[in-house]
Structure formats: structure tokens, C-alpha cells
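Omission of a single protein chain aside, the complex is shown with its protein chains in their original locations.
We call the chains A and B, going by the order they appear; numbering starts again at 1 in every chain.
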Amino acid sequence: MIRVILGRLGHAALVVALVVTASFVLIRLAPGDPFAEVFADDSVPADVRQRVSASFGFEASIATQYGRFMWNAARGELGWSVSRAAPVRRVLARVLPNTLLLMGTALLAGLLGGVAAGAWQGWRPGSFLARFTDRLGLIVLSVPEFVLALLLMLGPALALGLFPLGGMRDEFGPTGLAGLVDVLHHLALPAFTLAVIIGAIVARHQRAAMLTVRDAEFVRAARAKGVPEGRVFLRHALRNSLVPVLTLGGLLLPAVVGGAVLVEKIFAWPGMGLTVVDAVLARDYHLVVGCVMVTSACVVAGTLLADLALLWADPRVRRPR
Amino acid sequence: MNKPALRVRDLGVTAGTGADRRVLLEGLNLSLERGSSAGLVGSSGAGKSTLGLALMRLLPEGLALDPRSQVELDGVDLLALRDGEMRERRGRRIAMVFQEPLQALNPSMAVGDQLAESLIVHGISLGREAEERAVEMLGKVGIAGARAAARRYPHEFSGGMRQRLLIASALLLGPDVLVADEPTTALDPTVQAQVLDLIDALRAETGTALLLISHDLDIVGERCERLLVLDGGRVVEDGPACEVLASPRAPATRTLSAARAKLATAVPAAAPAGDDGAPLLTVRELSVRYALDRRRGDFQLPGAGARAPERAVVHAVDSVSFSIARGESLGLVGESGCGKTSLAHAVLRLVPASGGGIHFDGVDLLASRGEALRRLRRRVQLVPQDAGASLTPQMTIGALVAEGLEVHGIATGKDARRRAAALLEEMGLPARVASVRPRELSAGERQRAAIARALSTGPELLVCDEPVASVDAPTRMLLLDMLDRLRIERGLSLLFISHDLGAVSRITSRVAVMYLGRIVELAPTARLMAQPRMPYTQALLSAVPTGDPAAVSRRIVLRGELPSAVNPPAGCPFHPRCPHPLKDAQCAEGRPPLTERDSGHLAACWKQ
Partner (left out) sequence: MRHPVRGTTSAVILFAAVTAVAVAGPWLAPHGPNTQLDPIAMASLPPSLAHPFGTDTFSRDVLSRVLHGGRLSLGIAALAVTVALSLGTLVGSVAARLGGIADTLLMRLTDAALAFPRILVLLLLVAASGPLDAFTFALLIGATGWMTTARLVRQETQRLLATEHLRGARVLGVPWPSLLRRHLLPGLLPTLAAAGTIAFAAAVPLEAGLSFLGLGVRPPQASWGNIITGAESQVVRHWWMVLFPTLCIVVTVFAANVIAERISTDRRARQ
């Protein structure tokens, strides 16, 4: 068992290394040299220019540059952000927690809602609630997330004035406990947008899994033993239909993070997504690369957690024959 | 008061509504006395499983009970009960055992918990007491190390053990009636005998009446007092088992009975006349080993357990030697895991051999490559078990049969199609079959098409891998007759692999018995069936149901389970389960070689 966990950790580390390498390659593939170009910009302080140039080694061979790049990435030295006039590391450290807050809330709500909705849709497919949420889910999946965000901003925020228009907190607003409430108030809409999308995806998979499980022989066998319907649903059907959904987890994260980018932009939520979009628009390459790498590394970490959860959930995986 | 445990009157089940309405069961009457046993037999599609589910009120969506139906369990009409009241009775008063044990157990719940669940939901015991009773029951059904086993999951047990788990679960609460729906169909004969004995033993303790549903007259004849025959949704015969078997009246019963009688008294195929020259196929010390890597999720073995090493080697075939003469038909029998399929695949060059040699008409089969191999393939063909799966779904039957001709340059285009049509006709298939796809044919027709395909290249050796296992009894007879006829007409040699001893005795002149990758006995068919030398063969033969209740007590029932092929026992592979091992430890050391006892009869046993 320990071996399996270590194996997964090793795998994750390997993937992160590949992520960093790929970032390096992608940036090198671009015409010109975006990293070096940055230093034609006079606004960057000379000592910074000196330091970054030395640590990233722009004059050296490709192999050395790659080596330095990897080494820097491992140390957390990610360059200098021209648009923010600060080390990339510091910019990211400020915005990463915000994204984690947003993603965490959205994932929690979306997973719970999606599993519940999907399980119900699969268990009683003929019921009105099931058919309605099914159709709704499909429509939600077909609307691009930025449009969804726009609509939600229009409605509850702009038109009804129920929610703030964007950002994470009021500029000169309250602090302390009231400040926390303020953040939650700002969090509500963007998190809701993401949660709805996550919920729709999860519900579809959960529904498919449940439809398969409900016809399984062991469900019938449980009823034949005299097990009450509620327990049949929870302990026999639902429990076994969760496995495919957990397998989905790994694939879900990158998609959700991608969705978060546009949502953050529209709601002006100061997270990684907003940062990276603004960085692209400002042609701030160090920041762009830094964002992409860190985000991808986070995705890998999240996938690892999902994998470990799967190990717990499926005895066949935990103790294979 | 002597109320019958179960009384069914006028039971009817329909499927669909309006124009699509089909009657699955009609006017069914059945009476089951306390503690007695009744068997329900019918060919597939007759409605047997539907009856079982109807009795439990567990019919799937789309099926409905006829309102006139009455099902009385100990005097109470089950169909008039409310849902909650019916639920109370399920498991407690009437229980069911299903056909596929792996599917019928919750894969994410420990087996002990699944047993205890029955006790808990019926409010009989809770917590620790329920656990204890579950462990006790596990021990009673013969699962070793019951306490540890209770914490394991269903996939960690073999098929036979899983079925015991289901039986334990069903009989734990001592119900009045047990409905067993094809409980042993998925099991090997020796395991089948164990499981059926277990059901009888437990029933004797709890006084449970048994309704045994099966397609196999012999099993029912042995175990049940009464026999009912189902045909087209109606009961066409109902009486004491021995009477029905001795003098069947209904046409359906006669068909079923006739098929089994023919197989039982089959005259084995004649050995080829004269021995001209070298045998066609010679297998010498052939071994096939698979490397198992658990991390890759490779195939699972019974009894490997949770503590099996990460990587292991399966000795699927272990130093096997035999030969087949021209025009001869050799049978290969054994239970699941004995290696017969791997052996067949090695001969067909579908899997690599790890040792030994195979020679076909003097040519080294294992060393052939490329063009030479292709030429050899033309001469050795396969009749598969499941023709439906072996015929590419998107191709037409005609194209599939013609392919063999085209690939080997025997004929092309219109000529190939014409010859393919002729082959199909020879198999008794109408010409129009050439332009349809496999899914539009019945199982029997598909099997014949597969045979036509195998014959298309004009082979000299046909490897038949359980070719009649997936068709019903009447079709089985026809196919076997056809294969034998083809053998004689075309001078084919057959390597006939099967677990069905009846089929083997019909179509082979010599037969080899395999156990854990080795041949343990090899003899002319008639001699082997009459006087088996090896204890395993004796047990195997006695395990085959004969329809005679007296056979039950005479049967040699083996202990334990098939050991893991990853870790075969030292010495004679069979000795841990042998009913008569030698007194000294000889059976545990050294593998007994295959030695000739009487002319042509070889056995691998230390006993003389």
C-alpha cells in the first residue's frame, strides 16, 4: 500500500517536471526570445535586470538555460514581473490563495451538488426532477463559462444589486469579521458560476454511473435480502457508483481551472486566472510562464489527492488479487 | 397444520404494453411442501428466471404481474402485501440465490458485513452479535479462516467460494423457501457437487424448502423430489422427479430428456483405421508460462489472496506431451484453470510457448515465421467457443468465410464468394446468410458459420475450443454430429477441448485429462469413462450429474479448492485434495510421470 502511494507521488513529481520542461520549450518555441526581450525595457531596475539575467543565463547554451530554468523553478525563483514591478514569486504568492479559495469553494459545492443531482437522475430517471435537472445540466454545459459569468453578473449583481460587481473585497470596506463576510459576499457569484459548471459535469458522470449500477445484480440481491430501499440506494448503489466519478476527478481539475480563468477575469477576482490574462495582455512573459507552471503544478497536486481518494474508495484497487 | 410452504396459483407475468405486449408466464401452478424440494426446468427463454423474481416481487421495470396471480407463502398472499410487509419477508421467509456470484455481491463491502446486513435490517441482531453470527455462518459453509475472511472483499474469493457466500447469506435467517436460480451453472463439475451438497446440508438443518431452477435435467433429477417443466411460459409437466425422467410426457420434456440421453449413451468416435506413418501433431514437453504483474491488473486466479507477491509466474501448461494421428480425434478435458485453453492457444501460435516443442507434419511449429507460418496456419484452424464473438460484427458472413480463401490465395473475388457460399450450404445454412451480419443469426447458426470459416482454408487439424458450450442441448447434438461427419469425410484430426464429458465421449476416440497444467491421465475414451485410474479423473467423472438421486451419496466429492497455478503444490499437483493419497509422503515429493498401465492407457499417479 505504501508502495502504491509512493508510486503515485513519484508519478506526480515526474509530471511536474514535465510541466516545467514543457513551459520552457513552449516559451523557446516562440519567435524571438520573449525572456530576453523583456530586458530591452528600461523601466526594469538595473540590478534586477542583472540578477535575473545571471540566474536565467541568457547568454549560455540551451542546455545550460534549461538546467538553470529547472533549478530556478525548484527554488521558486520565477523571474521578474514587468507589469507588476515585483518578483513573479511575490505576485503569485499574493494571488494563489485567492484562487484556491475560489476553487475550493466551487469544487466543494459543485461536487456535492453534482453527485446528489446525478445520483438522483440515475436512480429515478423518470421523475420530473431528474429530467428537469438533466436538461438543465446539458444546457449549462453548452454555455461557455464566460457567458455564464456575464449573465450572472448582469442579473443578481448589476440589475438586482444583490451582489457586488466584482473584485474580492470593497476597497475601503470593513475589516475583521465583517471583512470576512464581505469577502464571502464577493465570493458568492464567481464561486456559484464555477460550482454550477462543475456540478453539471459531475452530475452527468454520476448519472451514467448510477444508471449502470442500478441494474446490477447485487442491487437486486440486496433487495432480495430485505434491505430497505434507502439503504439499498446509499450503501449499495451510490457507494459503488462513486468510483467512476472519483476517476473523473483527475480529468476534472484542469478543465475547472481553465474555466476559472475566464470567470476570474469577468468578476475581477484577484486570482491566478485574472493575473495570467492581464499578464498576456501586457506581454509580461515571466509572469505568464510563472502562472502557468504554478497552476499546472497545483493541478497535478490536486489530481494526486483525487487518486489517493480513489485508492481508499475502491477495495479492488486497494487490495488487488 | 400442514400448509405448504409455498403455493402458487395462476401466476402470470407480461412484458410491455399495448401492441408490444408479450406473455412471459401464464397460468402457473406450483405447490411446495415444507422442507421439500422441487426443480423447475426449461430451455433458455422459457421464463424460469422470471418466475423466481416474480415470487420475490422483484420483477424489473416493464414487467407486470397478472392481477389474477396468487402467491401464498405459508398461507399469506405475498401479492396482497404492502411494500414494507413484503420487504420484511424477503430474506427472512423467502430467499434467493443468484446465478453469477460475483455480480450478486456488493464489490465495495466486506463479505462479513454483507452477511451481517441481513441480520441487522431484519432487526435480529446488531453490532458485535451480528458479526459473530456472520463469522459462524462463514465457517459453516466451509470457508477457511472465517474471521479473517469476513473482512475480505468479494473479488478476493474464487467462484465456488463466492457461491458459498451467497448460500450462507440466503440461508442465514432460516427462510421457509429458498429459490435457487441456476446456482451452479457458472461452476465446474467438482465445485458444483460441493455447492449442491452444501445447500442440502444447510436445508436439512433449517427445514427450508427448495425451488431449484435449472436448464439441466440431471442436476434437478438428483436433488429434487418433484420436477416441473416450463415451456413457453406454461408448466407442461409436473410430477415426482424420477417418474418424469423415466417417462416424460410433454414434448418439451421429451426433447430435453432425449438430448441428455443421447449424450450419455454416446458411442465414441471410431479411431482412425490403420496407423500410416508419423502422427500429424506431436507435442513434446510443452510449457506455457505467463508473467503476472499485479500492478497491470493481469488476470486473476482463484486463491491467490491479498498476500500474493507483486510479480508471479503462472505455469499455465507444464511439460505436456501428446500426439494426434491423422484423422484422429483427441479430447482434452479439465476444469477452469487446468490450462487446456492455453495449450490450444500455444498450438495455434496465439501465445508464445516457454518451453518444449510442437511439430506439425514434421515442421517445427514454434520456429516458423512469416510466410512459413502463414502456410502452416492454413492447415491448423480453430473452431471457437463463442462464435458470436469470433465473427467480426461489421463484416458479412460471406466476406468472413471468403476471407480465408483470399488470404491464402486459394481463390479470389467472385470465385471465392462462390466457394464460400458452397461451404455455408454444406453447413446447412441458406444462401441468403452470406449477405447478413453475425448479429442477425442465432447462436447455433453462428457456430456453423464459424465452422465454415475454419474449413475454408482446407485444414488438416481442427482445434475445437469448447465449441458447443454456448448452445443449448438439442443444437449441441446437431453440431457434434456435424463435426464428426466432417472429420470422417475430410479426414480431419480434431483436438477437442471441453469440460463437457458427454460431448467429449461422443466425438473423441482418445481423451487426456488435465489438472493444473499437466496431463494426469490419457486413454481411449471408452476405457477412461469406464475405468479411470487417476483419483482426480474418478472424482471428475463422478461429479457429472446423472439424474439419479442415488448418485448423490455415492459421489466422490473433493475437498477444498483448486490451488493457485502461481504456487502449485509440490509433488503430485493433486495430492492435497486426493481422497486416497499414499500412506508415506511419496505423493508430496516428486511429480509422478505419465506411465502406461494397460495398452494405450497412461496415468500420472504414484499408486499402481
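Keep in mind that, in the parts below, contacts are C-beta pairs under 8 Å (C-beta built on N, C-alpha and C of every residue); 3 or more make two chains touch, one makes a residue touch a chain.
All of these numbers come straight from a predicted model, not from anything done at the bench.
When the whole complex is considered, the residue among B:Ile219, B:Leu286, B:Leu391 or B:Cys572 that touches the unshown chain is B:Leu391. The missing chain, though absent from the display, is touched by one residue of A:Val48, A:Ala86, A:Ala255 or A:Ala268; that residue is A:Ala255. One of B:Arg289, B:Arg453, B:Arg555 or B:His601 touches the chain omitted from the figure, and that residue is B:Arg453. By the touch rule set out above, chain B reaches the unshown chain at residues 60-62, 348, 350, 374, 377-378, 381-382, 384, 386, 389-395, 403-404, 407-408, 450, 453, 457. Interface with the hidden chain, as seen from chain A, comprises residues 11, 14-15, 18-19, 22-23, 26-27, 29-31, 34, 125, 138-139, 141-147, 150, 153-154, 158-159, 204, 211-212, 215, 250-251, 254-255, 257-258, 261-262, 265, 276-277, 279-281, 283, 285, 288-289, 291-292, 295-296, 299-300, 303.
Rule of thumb we're sticking to: only the chains that are shown with their structure count from here on.
Note: centroid distance chain A to chain B, computed from Cα atoms, is 50 Å. Residue ranges of chain B in contact with chain A, taken from their complex: 53, 56, 58, 87-92, 95-96, 98, 100, 103-109, 117-118, 121-122, 152-153, 155-156, 166, 169, 294, 297, 300-301, 304-306, 308.
Considering their complex, residues 216-218, 220-228, 231, 235-236, 239-240, 243, 313-316, 319-321 of chain A touch chain B.
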